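Of the protein chains in this complex, one is absent; all others appear in place.
Up next, chain A:
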Amino acid sequence: MKQSAERNEVIARLRGEILSSGSTVYSSHSNEHPDLGPLNRAFPGDCFPFRGTHEFISHTSETAAATLGFMAGLLSRLMKGPEMAVWVGAHRTLFPPGLKAFCVVPDRIIFIDLVSEKELLWVVEECLKCNALAAVVGEVPDIHPIALRRLQLAIEKSGVPCLLHRHRPRSVENTVCTTRWMISPMASLMEDDLPGVGYPQWQVALLKVRNGKPGSWQITWDGQQFQHGYTEKTGEENVYIKAG
(Lines give C-alpha, C1' and ligand atoms only; values in the text may rest on other atoms or scores of the structure.)
Protein backbone atom coordinates (compact mmCIF):
# COMPACT_ATOMS: atom_id res chain seq x y z
CA MET A 1 0.00 0.00 0.00
CA LYS A 2 2.74 2.32 1.02
CA GLN A 3 4.59 1.57 -2.14
CA SER A 4 1.63 2.40 -4.34
CA ALA A 5 1.10 5.68 -2.50
CA GLU A 6 4.72 6.54 -3.11
CA ARG A 7 4.38 5.57 -6.68
CA ASN A 8 1.30 7.74 -7.05
CA GLU A 9 3.21 10.62 -5.62
CA VAL A 10 6.05 10.09 -8.08
CA ILE A 11 3.60 9.84 -10.94
CA ALA A 12 1.87 13.04 -9.83
CA ARG A 13 5.21 14.82 -9.59
CA LEU A 14 6.31 13.62 -13.01
CA ARG A 15 2.97 14.60 -14.49
CA GLY A 16 3.37 18.05 -13.03
CA GLU A 17 6.83 18.32 -14.56
CA ILE A 18 5.58 17.23 -17.95
CA LEU A 19 2.75 19.74 -17.84
CA SER A 20 4.97 22.60 -16.80
CA SER A 21 7.57 21.80 -19.42
CA GLY A 22 4.98 21.26 -22.12
CA SER A 23 3.49 24.68 -21.70
CA THR A 24 6.66 26.68 -22.27
CA VAL A 25 5.56 28.51 -25.34
CA TYR A 26 7.40 31.62 -26.49
CA SER A 27 4.81 34.25 -26.09
CA SER A 28 4.56 37.70 -24.65
CA HIS A 29 1.03 37.25 -23.38
CA SER A 30 0.20 38.94 -20.15
CA ASN A 31 -2.80 36.73 -19.39
CA GLU A 32 -0.88 33.83 -17.97
CA HIS A 33 -3.74 32.19 -16.11
CA PRO A 34 -7.17 32.93 -17.47
CA ASP A 35 -9.56 32.47 -14.59
CA LEU A 36 -12.64 30.45 -15.45
CA GLY A 37 -14.08 30.41 -11.96
CA PRO A 38 -15.65 27.07 -11.04
CA LEU A 39 -14.40 25.44 -14.24
CA ASN A 40 -10.74 25.73 -13.25
CA ARG A 41 -10.80 22.46 -11.32
CA ALA A 42 -11.38 20.44 -14.47
CA PHE A 43 -8.10 21.39 -16.06
CA PRO A 44 -4.66 19.93 -15.51
CA GLY A 45 -2.95 21.87 -12.76
CA ASP A 46 -6.18 23.82 -12.12
CA CYS A 47 -5.27 26.10 -14.98
CA PHE A 48 -7.11 26.48 -18.26
CA PRO A 49 -4.74 25.32 -21.04
CA PHE A 50 -5.63 28.26 -23.22
CA ARG A 51 -2.79 27.73 -25.71
CA GLY A 52 -4.54 25.24 -27.89
CA THR A 53 -7.61 24.70 -30.02
CA HIS A 54 -10.92 24.78 -28.23
CA GLU A 55 -13.96 23.42 -30.01
CA PHE A 56 -17.47 24.57 -29.17
CA ILE A 57 -20.25 22.52 -30.67
CA SER A 58 -23.77 23.83 -31.13
CA HIS A 59 -26.75 22.50 -33.03
CA THR A 60 -29.55 25.06 -32.70
CA SER A 61 -29.76 28.84 -32.85
CA GLU A 62 -30.38 28.97 -29.11
CA THR A 63 -27.35 26.85 -28.25
CA ALA A 64 -25.32 28.84 -30.78
CA ALA A 65 -26.22 32.05 -28.97
CA ALA A 66 -25.38 30.47 -25.61
CA THR A 67 -22.09 29.26 -27.05
CA LEU A 68 -21.31 32.72 -28.39
CA GLY A 69 -21.99 34.12 -24.92
CA PHE A 70 -19.73 31.59 -23.24
CA MET A 71 -17.02 32.16 -25.84
CA ALA A 72 -17.32 35.91 -25.33
CA GLY A 73 -16.86 35.38 -21.60
CA LEU A 74 -13.82 33.25 -22.26
CA LEU A 75 -12.51 35.85 -24.70
CA SER A 76 -12.77 38.53 -22.04
CA ARG A 77 -10.47 36.38 -19.85
CA LEU A 78 -8.01 36.05 -22.74
CA MET A 79 -8.11 39.73 -23.66
CA LYS A 80 -6.97 41.12 -20.33
CA GLY A 81 -3.86 42.56 -21.98
CA PRO A 82 -3.72 45.22 -24.70
CA GLU A 83 -3.87 42.72 -27.55
CA MET A 84 -6.58 42.55 -30.16
CA ALA A 85 -8.46 39.46 -31.27
CA VAL A 86 -9.62 38.24 -34.65
CA TRP A 87 -13.03 36.72 -35.32
CA VAL A 88 -13.25 34.79 -38.58
CA GLY A 89 -16.55 33.44 -39.87
CA ALA A 90 -18.64 32.72 -42.91
CA HIS A 91 -22.09 33.77 -41.75
CA ARG A 92 -21.49 36.03 -38.86
CA THR A 93 -24.51 36.56 -36.66
CA LEU A 94 -22.56 38.05 -33.79
CA PHE A 95 -23.78 41.54 -32.95
CA PRO A 96 -20.77 43.54 -31.73
CA PRO A 97 -22.63 45.66 -29.13
CA GLY A 98 -23.79 42.41 -27.51
CA LEU A 99 -20.20 41.63 -26.52
CA LYS A 100 -20.23 44.53 -24.10
CA ALA A 101 -22.18 42.44 -21.58
CA PHE A 102 -19.30 39.97 -21.47
CA CYS A 103 -16.63 42.57 -20.70
CA VAL A 104 -15.30 42.49 -24.25
CA VAL A 105 -14.72 45.82 -26.00
CA PRO A 106 -16.15 45.21 -29.48
CA ASP A 107 -13.75 47.55 -31.26
CA ARG A 108 -10.80 45.46 -30.11
CA ILE A 109 -11.97 42.62 -32.29
CA ILE A 110 -11.24 42.45 -36.00
CA PHE A 111 -13.97 40.65 -37.89
CA ILE A 112 -13.16 38.79 -41.06
CA ASP A 113 -16.08 37.51 -43.08
CA LEU A 114 -15.34 34.91 -45.72
CA VAL A 115 -17.44 32.43 -47.58
CA SER A 116 -14.83 30.04 -48.88
CA GLU A 117 -13.98 27.47 -46.24
CA LYS A 118 -10.49 27.02 -47.61
CA GLU A 119 -9.65 30.71 -47.34
CA LEU A 120 -11.27 30.83 -43.92
CA LEU A 121 -8.91 28.19 -42.59
CA TRP A 122 -5.99 29.94 -44.26
CA VAL A 123 -6.90 33.17 -42.48
CA VAL A 124 -7.26 31.39 -39.14
CA GLU A 125 -3.86 29.79 -39.59
CA GLU A 126 -2.20 33.06 -40.64
CA CYS A 127 -3.72 34.83 -37.63
CA LEU A 128 -2.55 32.10 -35.29
CA LYS A 129 1.00 32.69 -36.49
CA CYS A 130 0.84 36.30 -35.30
CA ASN A 131 1.72 36.36 -31.64
CA ALA A 132 0.48 39.92 -31.21
CA LEU A 133 -3.11 38.66 -31.04
CA ALA A 134 -4.89 37.71 -27.85
CA ALA A 135 -7.00 35.02 -29.48
CA VAL A 136 -8.42 33.87 -32.78
CA VAL A 137 -12.04 32.81 -33.09
CA GLY A 138 -13.06 30.73 -36.07
CA GLU A 139 -16.59 29.82 -37.02
CA VAL A 140 -16.22 26.62 -39.03
CA PRO A 141 -18.83 23.86 -38.95
CA ASP A 142 -16.44 21.17 -40.10
CA ILE A 143 -12.72 20.92 -39.98
CA HIS A 144 -10.53 18.19 -41.30
CA PRO A 145 -8.25 16.61 -38.67
CA ILE A 146 -5.22 17.52 -40.77
CA ALA A 147 -6.30 21.15 -40.95
CA LEU A 148 -6.73 21.18 -37.20
CA ARG A 149 -3.28 19.68 -36.85
CA ARG A 150 -1.91 22.60 -38.87
CA LEU A 151 -3.63 25.07 -36.57
CA GLN A 152 -2.18 23.23 -33.60
CA LEU A 153 1.31 23.52 -35.04
CA ALA A 154 0.85 27.26 -35.57
CA ILE A 155 -0.30 27.62 -31.97
CA GLU A 156 2.71 25.74 -30.66
CA LYS A 157 4.93 28.40 -32.21
CA SER A 158 2.99 31.52 -31.32
CA GLY A 159 0.97 30.56 -28.24
CA VAL A 160 -2.18 32.26 -29.50
CA PRO A 161 -5.32 30.45 -28.34
CA CYS A 162 -7.83 29.37 -30.96
CA LEU A 163 -11.54 29.06 -30.30
CA LEU A 164 -13.49 27.19 -32.95
CA HIS A 165 -17.24 27.52 -33.01
CA ARG A 166 -18.64 24.51 -34.83
CA HIS A 167 -22.26 25.31 -35.48
CA ARG A 168 -24.24 22.38 -36.89
CA PRO A 169 -21.28 20.13 -37.69
CA ARG A 170 -21.90 17.23 -40.05
CA SER A 171 -20.01 14.92 -37.75
CA VAL A 172 -18.05 15.31 -34.56
CA GLU A 173 -15.02 13.16 -35.11
CA ASN A 174 -12.09 12.64 -32.80
CA THR A 175 -9.70 15.51 -33.33
CA VAL A 176 -6.57 16.71 -31.61
CA CYS A 177 -8.32 19.69 -30.01
CA THR A 178 -7.22 20.61 -26.49
CA THR A 179 -10.76 20.99 -25.15
CA ARG A 180 -14.22 20.38 -26.57
CA TRP A 181 -17.32 22.01 -25.17
CA MET A 182 -21.04 21.93 -25.59
CA ILE A 183 -22.99 24.82 -24.14
CA SER A 184 -26.78 24.87 -23.89
CA PRO A 185 -28.94 27.59 -22.40
CA MET A 186 -30.75 27.23 -19.08
CA ALA A 187 -33.30 29.35 -17.31
CA SER A 188 -31.59 32.57 -16.39
CA LEU A 189 -30.44 33.30 -12.88
CA MET A 190 -32.33 35.95 -10.99
CA GLU A 191 -31.78 36.34 -7.31
CA ASP A 192 -34.75 36.74 -4.97
CA ASP A 193 -37.22 35.91 -7.75
CA LEU A 194 -37.28 39.38 -9.14
CA PRO A 195 -39.23 39.77 -12.35
CA GLY A 196 -37.52 39.90 -15.69
CA VAL A 197 -34.69 38.04 -17.35
CA GLY A 198 -31.59 37.63 -15.25
CA TYR A 199 -27.99 36.66 -15.75
CA PRO A 200 -27.46 34.13 -18.52
CA GLN A 201 -27.06 30.62 -17.25
CA TRP A 202 -25.80 27.64 -19.19
CA GLN A 203 -25.34 23.95 -18.92
CA VAL A 204 -21.64 23.71 -19.74
CA ALA A 205 -20.48 20.27 -20.84
CA LEU A 206 -16.75 19.79 -21.13
CA LEU A 207 -16.69 16.76 -23.40
CA LYS A 208 -12.98 16.43 -23.72
CA VAL A 209 -9.94 17.93 -22.08
CA ARG A 210 -6.41 16.74 -22.44
CA ASN A 211 -4.98 15.58 -19.09
CA GLY A 212 -8.05 16.90 -17.27
CA LYS A 213 -11.38 15.75 -15.97
CA PRO A 214 -14.33 16.23 -18.31
CA GLY A 215 -17.63 17.05 -16.68
CA SER A 216 -20.78 19.10 -16.74
CA TRP A 217 -21.57 22.23 -14.76
CA GLN A 218 -24.22 24.86 -14.40
CA ILE A 219 -22.44 28.09 -15.00
CA THR A 220 -23.68 31.62 -14.94
CA TRP A 221 -22.11 34.85 -16.09
CA ASP A 222 -22.69 37.56 -13.53
CA GLY A 223 -21.55 40.36 -15.79
CA GLN A 224 -17.96 40.13 -14.58
CA GLN A 225 -16.97 36.48 -14.35
CA PHE A 226 -18.10 32.87 -14.47
CA GLN A 227 -19.97 31.64 -11.38
CA HIS A 228 -21.66 28.53 -10.17
CA GLY A 229 -25.25 28.45 -11.31
CA TYR A 230 -28.36 27.71 -9.28
CA THR A 231 -29.30 24.11 -9.18
CA GLU A 232 -32.84 24.27 -7.78
CA LYS A 233 -35.60 24.76 -10.26
CA THR A 234 -37.26 28.10 -9.77
CA GLY A 235 -39.21 28.23 -13.00
CA GLU A 236 -42.25 26.38 -11.66
CA GLU A 237 -43.86 29.05 -9.53
CA ASN A 238 -42.93 31.73 -12.01
CA VAL A 239 -46.21 33.41 -12.80
CA TYR A 240 -46.73 35.88 -15.51
CA ILE A 241 -45.54 39.23 -14.25
CA LYS A 242 -45.56 42.48 -16.02
CA ALA A 243 -42.06 43.52 -16.82
CA GLY A 244 -40.30 46.79 -17.17
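Operating definition for what follows: a residue touches a chain if its C-beta (ideal position, glycine included) is under 8 Å from a C-beta of that chain, and two chains touch if they have at least 3 such contacts; residues count from 1.
Following the convention adopted for this analysis, contacts and distances are computed from a predicted model.
Asker: Mind telling me which option in "Ferredoxin-NADP reductase", "DNA polymerase Y family protein", "Aminotransferase" or "ABC transporter permease" is what UniProt lists for the chain we can't see?
Answerer: Its record in UniProt gives the absent chain the protein name "DNA polymerase Y family protein".
Asker: Which is it among A:Ile57, A:Met79 or A:Leu99 that touches the chain not included here?
Answerer: A:Leu99
Asker: May I ask you to list the residues on chain A that touch the chain which is not drawn?
Answerer: Counting only chain A, the missing chain is touched by 28, 61-62, 64-66, 68-70, 72, 82-84, 93-102, 105-107, 109-114, 119, 122-123, 126-127, 130-133, 184-188, 190, 195-198, 200-202, 221, 235, 238, 240, 242-244.
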